[in-house]
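Every protein chain except one is present and positioned as in the full complex.
The block that comes next holds chain A.
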Amino acid sequence: MAGDNGKQVSTARETMDTLLEISNLLNTGLDAETLAICVSLCESGVNPEALATVIQELRRESAALKETDSSGGQSKQS
């Protein structure tokens, strides 16, 4: 069981590595953790394109915030 588990884990890690490589090749800008979350979401059946949109929006938002924050000179920490 443990072996299985271990094997499972290792395959899982391998899969993640592969995915990470692909992601890097495609220059998606996702880091490992984000990628992991995304993969989990995809696995649960979320629409990948919608998800991609969401991520893009989030990125943009954060960039906007960064700008306003930096222009404002104050960075708010919630």
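Keep in mind that, in the parts below, contacts are C-beta pairs under 8 Å (C-beta built on N, C-alpha and C of every residue); 3 or more make two chains touch, one makes a residue touch a chain; residues count from 1.
Here is the rule we use: contacts and distances are computed from a predicted model.
For the chain that is left out, the UniProt protein name among "Ubiquitin-related modifier 1", "Probable UDP-arabinopyranose mutase 5 isoform X1", "Gamma-tubulin complex component 3 homolog" or "Protein EARLY HEADING DATE 2" is "Gamma-tubulin complex component 3 homolog". Listed for chain A, the residues touching the missing chain in the whole complex are 8, 11-12, 14-15, 18-19, 21-23, 25-31, 33-34, 37-66, 76-78.
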